[in-house]
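One protein chain is absent from this view; the other protein chains keep their places.
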Amino acid sequence: MNVYPYLEAVREKRPLVHHLTNWVTIYDCAQIVKSFGASPVMAHAAEEAGDMTSLASALVLNIGTLTSDFVESMKIAARAANKKRIPVVLDVCGAGATRYRDKKSLEIIDAARIDIIKGNSSEIARIAGEDVKTRGVDATEVEADLREIASSLAKKRDCIVVLTGQVDVVVDADSVYIVQNGDEMMSHVVGTCCMATSVIGTFVGASPGSPIEAAAAGLSCFEIAAELAVKKCGGPASFKERLFDSVFSLKKEEVVSMQKVLP
Amino acid sequence: MNVYPYLEAVREKRPLVHHLTNWVTIYDCAQIVKSFGASPVMAHAAEEAGDMTSLASALVLNIGTLTSDFVESMKIAARAANKKRIPVVLDVCGAGATRYRDKKSLEIIDAARIDIIKGNSSEIARIAGEDVKTRGVDATEVEADLREIASSLAKKRDCIVVLTGQVDVVVDADSVYIVQNGDEMMSHVVGTCCMATSVIGTFVGASPGSPIEAAAAGLSCFEIAAELAVKKCGGPASFKERLFDSVFSLKKEEVVSMQKVLP
Partner (left out) sequence: MNVYPYLEAVREKRPLVHHLTNWVTIYDCAQIVKSFGASPVMAHAAEEAGDMTSLASALVLNIGTLTSDFVESMKIAARAANKKRIPVVLDVCGAGATRYRDKKSLEIIDAARIDIIKGNSSEIARIAGEDVKTRGVDATEVEADLREIASSLAKKRDCIVVLTGQVDVVVDADSVYIVQNGDEMMSHVVGTCCMATSVIGTFVGASPGSPIEAAAAGLSCFEIAAELAVKKCGGPASFKERLFDSVFSLKKEEVVSMQKVLP
């Protein structure tokens, strides 16, 4: 697949991406969307979550700092998105760490159609029903075959599953894309996983074509920008600054020459 | 008018600026106030919002991620400010996007005296009763004459209205100030509008003289710092970093030579 046309679509369409996300990385989620040329919005009051979603091109849900009120707003937003066929991306951030988190993740997935479920290996394994233990919000090694787990969850829920890690796996019932861009420095910055979810929402929201390709393209662009950023950085904070800057000025030739997406 | 004396007043008086603001840009609102040499505080519990306001020199309200509880705390804070004649600045962030947002904005304006209402063109138009549609929290083009709309809202509510955009319009019933500083890069950074509101609160809180001139001066200083920052930046994130740094070390000669405030 060619990644660049999906980036071009984001910059042309400038999709409005509505978020109900966590309080730790909320700024970075907004700024990464804006850096790609799109328009982020965050509004979680139950009274307006649905109306705001209806204006958007994609809805991003992230349970990082969930509470029960917040999850109710997520359900309202997701149902409003379903009604207008606006794609919904759910980051099951921290699933596996507590029973409450698992329960609420499944509640959201059962309450509305989720188009894309995204997490790291231990989070996805837990949502797929595998027996793993998440340590906080960082990934724990999972024994079982990751691609298999992601595929079976995608089939079970009839959705796209994105499993991020050193290599990202993007699957639906029929196909698998592997994204091999990125840099180890991303793991030293709080919020890169959450940002990746917002990027997926942005690309899927702008995509004229295949959502699974749009998701893979978004991850690839984000991680190409990370590869460019790490060359000029002195640690995690200067890396993050340069990541936003690199996303903002990402060039066609960079994307074309650096993309590593299979098959 | 001369902008610099207002900056000097901020640095000398170091006003405490209380905020009830949104969860996306709350850090940047605090840091911009601190970078100007003043002291930010954020406390939204209904039980202390009034007491904290009473200690402050200005109150900044921003409805970016409003909920009904939060709006109740805003009313308590605004009434406490009114009692002690502490100036209140309201950023009607995202007004026009949902009916809930419009209703709550007007509720706040009706519940207490708001000294300064601030927004972009579509937000101010909506609060003034014009028929526009805000797209998320970014400005939508508005057909009607913006200065006219701002002036009529200022007269109707007997307050100062600040309408930010490529050019900022600061009006009250009698006068109009136009601030022409700033740079297009500001529109690529999440939070510059919210920061501008906090800056207005800071300058009005420290001002020995005219609040409308203080508001215009604050915008001018903030945007002069942006002009300085953009020269050394490689994109939106390095721009934001340099913006805080430029504010921190803004010099008299820079303000005097670069200010573009009419009339």
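Think of it as A and B in the order they're written, each chain with its own count starting at 1.
Going forward, a contact is a pair of C-beta atoms (placed from the backbone, for glycine too) under 8 Å apart; a residue touches a chain by one contact, two chains touch by 3 or more.
In this text, all values refer to a predicted model and were calculated from it rather than measured experimentally.
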| item | value |
| --- | --- |
| Chain not shown: contacting residue from A:Asp91, A:Asp172, A:Glu227 or A:Glu241 | A:Glu241 |
| Touch with the omitted chain, as defined above, among B:Ala43, B:Ala125 or B:Val230 | B:Ala43 |
| Contact with the hidden chain (one of B:Asn2, B:Ser68 or B:Ser249) | B:Ser249 |
| In subunit B, positions touching the absent partner | 16, 18, 23, 26-27, 30-31, 34-35, 39-45, 47-48, 51-52, 55-56, 240-249 |
| Contact set of subunit A toward the excluded chain (per top definition) | 22-25, 27-28, 64-68, 94, 97-101, 135-138, 188-191, 233-238, 241 |
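We take it that only the chains that are shown with their structure count from here on.
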| item | value |
| --- | --- |
| Centre-of-Cα separation between subunit B and subunit A, whole angstrom | 32 |
